[in-house]
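Report on the structure given below.
Here the complex is missing one protein chain, while the rest keep their positions.
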């Protein structure tokens, strides 16, 4: 049950923002073994004055008004899986809606499996069903 | 010192949103041993296009426009206490302001005790007083 927060500047189209959310969700489906309906994503929009980053990071220019910050809260996973996830997110965002890789910033927060609650997951007395045990 | 973030759609009343915040705070008082004035809660409102979830999760329909996502950042606690907390939050929200249990999503992020700062907690040279040692 990942919880995804997407932060970008005001001024994009709803289609652009939906494509960002879709691309991130698809990347999680492809690399960290979640199920399609396990989707909880929010998009937050900022005035330029409230969105702070350096014009260059590690010598690479970042285009401020098109930057996308992403925070993923997920169950703990091996480092390799997280690397695959990052790579896929960046690839997907480059394809649609077309975000430069230089403009992506991703941070992951890992939590324990029991740190989530959604009604649909409680299907027996233990609060966890077989499907929940297999996925995130 | 929990930090609570509440995410919901635009279009609710201020009374509705305050009742959501009150219900969550009361649930924490009842189940995870915080003190009444230890309250730091924010409510975030979203346009439908920025609030993404599947219309059904684990086969249960979620009513998009009335859904409430909740993120709780708290000191680490036993799994059982977290289960009690979830149950109480959902019960309280059902009572007031009247949120369907199917529309609640909760995620918890756990941190170390020293990961908080508020002026009032510093009452001696160690930065922690007796009350802080007993509670969250």
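Here the chain labels run A and B in written order, and each chain numbers its own residues starting at 1.
Just so we're on the same page, a residue touches a chain if its C-beta (ideal position, glycine included) is under 8 Å from a C-beta of that chain, and two chains touch if they have at least 3 such contacts.
This structure is a prediction, so every number in the text was calculated from the model and none was measured.
S.K.: For the full complex, which residue in B:44, B:77 or B:101 touches the chain that was left out?
M.R.: Checking each option in B:44, B:77 or B:101, the one touching the absent chain turns out to be B:44.
S.K.: Identify the residues of chain B touching the omitted chain, counting contacts across the whole complex.
M.R.: Considering the whole complex, chain B reaches the absent chain at 1, 3, 14, 17-18, 21, 25, 36-45, 73, 109, 111-112, 114-121, 123, 127, 129, 131-132.
S.K.: Could you pull out which residues of chain A are in touch with the chain that's been left out?
M.R.: That gives, for chain A, the contact residues 7, 44, 46, 49-54, 56-60, 69, 71, 79, 82-83, 86, 89-90, 101-102, 104-110.
By definition in this document, only the chains that are shown with their structure count from here on.
S.K.: Between chain A and chain B, what is the separation of their C-alpha centroids in Å?
M.R.: Averaging C-alpha atoms per chain gives centres 21 Å apart.
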